[in-house]
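To keep things clear, I will list the structure first and then write my remarks on it.
This view holds just a subset of the chains, kept in their places.
Think of it as A and B in the order they're written, each chain with its own count starting at 1.
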Amino acid sequence: MVIKSIIKLVTLAAVVSFSVCENAMAQNVFDKSKVEASMVKALEWQEAHPIMAIAPTDWTVGAYYTGVARAHAATKNQIFEAALKNQGYNNNWQTYKRLYHADDVAISYSYIYLDMTFKRKDFVNLKPTQDFLKAHILEPNKWSDGTAKNKDENILWWWCDALFMAPPVINLYAKHTKDESYLDVMHKFYMDAYNKLYDKEEHLFARDGRFIWTGSDKDMKEPNGKKVFWSRGNGWVLSGLALILTDMPENYKNRPFYVNLYKEMAGRILELQTKSGLWHTSLLCPETYNHGEVSGSGFYTYALAWGINNGMLDKAKYLPAVKKAWVALTKCQHKNGMIGWVQNIGAFPEPASEGSWQNFGTGAYLLAGSEVLKLQK
Amino acid sequence: MVIKSIIKLVTLAAVVSFSVCENAMAQNVFDKSKVEASMVKALEWQEAHPIMAIAPTDWTVGAYYTGVARAHAATKNQIFEAALKNQGYNNNWQTYKRLYHADDVAISYSYIYLDMTFKRKDFVNLKPTQDFLKAHILEPNKWSDGTAKNKDENILWWWCDALFMAPPVINLYAKHTKDESYLDVMHKFYMDAYNKLYDKEEHLFARDGRFIWTGSDKDMKEPNGKKVFWSRGNGWVLSGLALILTDMPENYKNRPFYVNLYKEMAGRILELQTKSGLWHTSLLCPETYNHGEVSGSGFYTYALAWGINNGMLDKAKYLPAVKKAWVALTKCQHKNGMIGWVQNIGAFPEPASEGSWQNFGTGAYLLAGSEVLKLQK
């Protein structure tokens, strides 16, 4: 009987102290130090669980280290610096190999960031990046030529993910080399993608040509009859725009196009946030997979917080949404640091789960944190 | 006085809650999710503590990743997939270098598994494995020639560990390439080893020629006068047989030999299990090192559970032994995930300790878990 009452006591005490703790967390989740601590835990878990699709220079790794680079820029925490330098050194500063494929240069964002930030002579080697970019932009290839077998692949950046993979890299390289001509070529290809994939009524990007409605019965539809707009796909675009605008010269002639597109998409994304604070994998049919998904949501949280921090978005209107999103994102982080609820590699809405993770999901979380911790300024 | 009574209270409560917890664990240790969680912790600890004898392509690493491959096959958990891909990529799909030495191709089990499972074009490169296997099987060498200085080394696979290192790899490669001729050559060398090392009375393998009794006074004896049969050595053979039978065609002409050998050894191993549930390093003289050892025990647990799951062994007879073994194995896992009580690299019975670990011990644990979690079906 004594033992029983003690068990009750301990159980009760545990419940009480848990509640106290939860409360405290809710109050402190925006403290700069809490945000940074959560980001560090995410980084540590991800570094201990390296993953790739095909190579440590592929786009999955590239997107992750873009998040790490922004995390470093925001915090100057050496733990992010060390991770960035290790991967660049171990990759020997190489891109992946398909010179016509935007995915394969995403990794270079981190290389250029390192070179610009640390200015360490004989450390970063940007020659492979330079070679890639020149070939990517200037040399004829089956996509930009329109000679690819798949007729949906008739422009260089024929899928919307590409707008995260290459343009922010080209943009940062233009800044680093002070060569605006890179921006001009980037803009030409960006416009091709915009003209092909952007839905001017919905203010969202189709993932690729398969999802553009032609008026035919064969048009891809969600169960509720609406168009298919993929959360992560639009997350690539919107967060890519925030990355581009961060480093594009204020007076660059085409900057207004990117500002306008950013604002227009941001407004639409705000409307589509669900009650939980997260976005589901299908933006217009959230009921298909009825749960928040972290990669898309992380990209949106980053992009919207960035807009608030940079005077692009109305704080009164957007801040509550960003706060709600960040609180929800932190609940997707496991106790060991892992970022769960990430849809696996794909090209359209598919479900995630508590235990599903990918390096680019961690990257999206780091991007989000990198702007959320500036909100308290 | 108040403080003293609180200390007592807290201490008592801690004891109580510990007992509750222990109880709960005993009940749940076979839950699929508990088994998988334990395997993931083992993998995570091992990945954070890479170790090798001489190279990251050596047999210690090979045996570990064979365990990781089976863990992935059983769970489809991406954490195992990522670890497998990383090591293969980082090893550039190379074997180790001695083409006549079975040890040096053990790593290829994981490469072939990856290629068969993910079918990712331009990722796995099986050319080095193919080159190794052809040279290993077809080219004359000092062992298969019988020209080695050491007269105990007069067959290709002159030590019983080799029957884990090469045959399961050849067998899986035969399946992948649908080329049964590999099985025929494998069988020839396997029979050489069987004829030389298998003790038809004890139904156990001598580790190598040094341990075969010739009737001389110089024959190696345990302190109790019995023959020396090494737990891990026989673990290599029995778990190797389970691996082989998993992928050998049902109708392959020599399959009955492997089935019979498997069943015969399994029966003997069952008899030799100690009360603790684990096997000691010396099978016939368990009192020499009076504690369970995890690498041999892990291999046996895997092999016996596999036999139950595949209808090779009588469930009523073997299941209690497997359950007892798994419970005992889980107690050798430290709180941080580390698998202890593993005899270090060796060639005959030597002691282990709570803190002794090796990657192949973790591999044995993963193999065991990979079949234990199917027991609940």
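In the analysis below, a residue touches a chain if its C-beta (ideal position, glycine included) is under 8 Å from a C-beta of that chain, and two chains touch if they have at least 3 such contacts.
Just so you know, these numbers come straight off a predicted model, no measurement behind them.
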Check your understanding: Given 2 placed copies of the single sequence, how many copies form the entire complex?
Key -> 3
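Please note the rule applied: only the chains that are shown with their structure count from here on.
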**Study point:** Superposition of chain A upon chain B: rotation angle, C-alpha, nearest 5 degrees
**Key:** 120
Practice item. Find the geometric centre of each of chain A and chain B from their Cα atoms only, then give the gap between the two centres in Å, rounded to an integer. Key: 42
Revision key, fill the gap. Chain B partner, complex, touching residues on chain A are 3, 6-7, 9-10, 48-52, 54-56, 344, 356-357
Revision key, fill the gap. Within the complex, chain A is touched by chain B residues 9, 12-13, 16-17, 20, 44, 47-48, 78-79, 82, 85-86, 89, 120, 122-123
